[in-house]
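What follows is part of the complex, with its chains left where they were.
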Amino acid sequence: MFLRNCWYVGAIDHELIDGKLLSRTLLGDHVLLYRGDSGAVIALNDRCPHRGALLSHGRREGDAVRCMYHGIKYDGSGKCVQIPGQDMIPPRLRVRSYPVVERRPFIWVWMGDPALADPAKIVDLPYLSDPQWKGLPAYLHYDANYLLIVDNLSDFAHLAFVHTGTLGGSEEYAYVSKPKPIERLERGFRVERWHYDSDVPPFHKKVIPEKSAKVDRRNIATMLIPGIFTMETLFVPAGQGAQPDSFAGARQYRNCQFMTPETERTTHFFWSYLNNYEGDDSTISRSLLNSLIEGFMEDKAIIERQQKTLDDDPKFEMLAILSDGPLVHFRRVLDKQIEAERAATASPPAESRRAETATS
Amino acid sequence: MFLRNCWYVGAIDHELIDGKLLSRTLLGDHVLLYRGDSGAVIALNDRCPHRGALLSHGRREGDAVRCMYHGIKYDGSGKCVQIPGQDMIPPRLRVRSYPVVERRPFIWVWMGDPALADPAKIVDLPYLSDPQWKGLPAYLHYDANYLLIVDNLSDFAHLAFVHTGTLGGSEEYAYVSKPKPIERLERGFRVERWHYDSDVPPFHKKVIPEKSAKVDRRNIATMLIPGIFTMETLFVPAGQGAQPDSFAGARQYRNCQFMTPETERTTHFFWSYLNNYEGDDSTISRSLLNSLIEGFMEDKAIIERQQKTLDDDPKFEMLAILSDGPLVHFRRVLDKQIEAERAATASPPAESRRAETATS
């Protein structure tokens, strides 16, 4: 059960170059994504309604796509515009289309009722289009439900044990510090946490000259429905963290991660990790890309095994500890929205609108 | 749900040489096929009723087969004839046998009530045994229900898009021509179609000297229950097609294809593609074999993906277009026969006869 009336990242712009017909399952729907000759990105259900052949195995013609089984052609809105050997086109022979908004470098897709697709609802992340901030958007696939990744990101405690040698830096952090209270938001939570006078964590040490100095590190993380995680990270020389008005020598990062369900058991994971200090030295963002992949792989092994454990024993109920406060809150607000959406869909007017949508 | 009271191709003669114990699933039944010392081809259920070991892992002894787990031996009718260490043979210890008829090069197996197995019901294809016609019988396995292959063969329109560079030759064919009406038969359909003044399609061009001349091409295709497709193809120099009495310079092909369900989701595909003009030049039938495999592989990719699409979403209903007339008719007559068979089986007398068969 997914929240459908919201925007999900469906692709990165570089995945659609050269007219690529990209087949990607989003929330269980098989979706064909491509950039038409007009420049617009188009999202259609990836199935010819005639005999079920994949449109992604077809041929793009301008903004349209032709099924290469019997040659039936659909325009970018999903409307059938040609049946070889047949003049009359039955109106039911349509492909469902999905609203798309491009916010470089990410392509956002609306998976619910098109009438409700308001681009203003897309989360605003200005650093993604700010030339001062540099980063390389990237993709990973997880064999796990997206909420297990949300859980993972909702608890800083795992940094100490899972990422000791990569993103974290030391187990000691976990033993001496206590979970911070979170700021509860209507669509998620925000948490701010300082770690004072600590060693420089490995991913950061690789890209800075001052490798042995102690640092104060501040993380401000936000998790928003349906699975949008951002984290602003700031490093200052140890001691400056206590003087919030003088972050002169700060090095900063902007981390954004988008979890889009592929199926109930698999997830598309898009992210970009940006820094504001590399200038023309692109080795920094490339090193950071590799460091993040290294860290995510540590999470991935655990999270995918969790999924297997849950599949193995559906009766298993996880037991929360104190640091699970944020993820418990997030699941609660998400469940509430899904429930509200389900109730709205079940009521007569919305239902008839949806039925129309399904064939439009 | 399959039609059981009919003949299916179960093997090609060359598959049974050298005493091979061939294990093949037909209509969901695990069948052991072999040629006994007497020369007869024998079909038995491939399971020892004692502990369930495979008889195909056993040892052929004359026309009999011995299970090599505990040494129990069955004759060609499935009757147990020896239990090592035990004198009395319990009558229930029998293996089901299936009626077999050999019509070189194909082995036909009757999957239903043996009492109804009439060899006269096997489709007569005289060119298969006519020395004038040359061809190499062959086999492919499909991960798809056999009716999806029947569908594919029931619509010439796909030649233009799927087989442009192999069996078809041009997309233009699809745009300019209209579907032809079919001749509805009690057990299938027949369709005849001319394509005048066209380029020589690639598979044919490879094996003839007159590569650049235009041709008139006639296809007469027949599809019969349960999944028997034949097509007579004739090429004459362009212009002669309109003069049906003078096919002097004709080059002709006989195509026969047999779709035998392995399971609900997989199919055995047997075929032979014959020509009547190669004489002693066997490179022609070998080239045609390769061209056909090349073409079938194009279909196979689409058809197997269709099966996945149907598995993914069992609620998906395909929408017919005009050119689907033949396949709609075929499915209708097949469903009628399956329904009739089910009704007959459910009635008491037939039921008791079947029960007897199952243990005989």
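Which chain is which? They are A and B, in the order written, and residues in each are numbered from 1.
Throughout what follows, a residue touches a chain if its C-beta (ideal position, glycine included) is under 8 Å from a C-beta of that chain, and two chains touch if they have at least 3 such contacts.
Bear in mind the structure is a predicted one, so any value in this text is a computation, not a measurement.
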If you can see 2 copies, how many does the complete assembly in this structure contain?
3
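Here, only the chains that are shown with their structure count from here on.
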Taking the mean of the C-alpha atoms as each chain's centre, how many Å separate chain A from chain B?
49
Residues of chain A touching chain B in the complex:
30, 47, 49-54, 57, 68-72, 83-86, 90, 92-93
Which residues of chain B touch chain A in their complex?
151, 155, 157-158, 160-162, 171, 174-175, 177-179, 301-302, 305-306, 309-310, 312, 316, 318-323
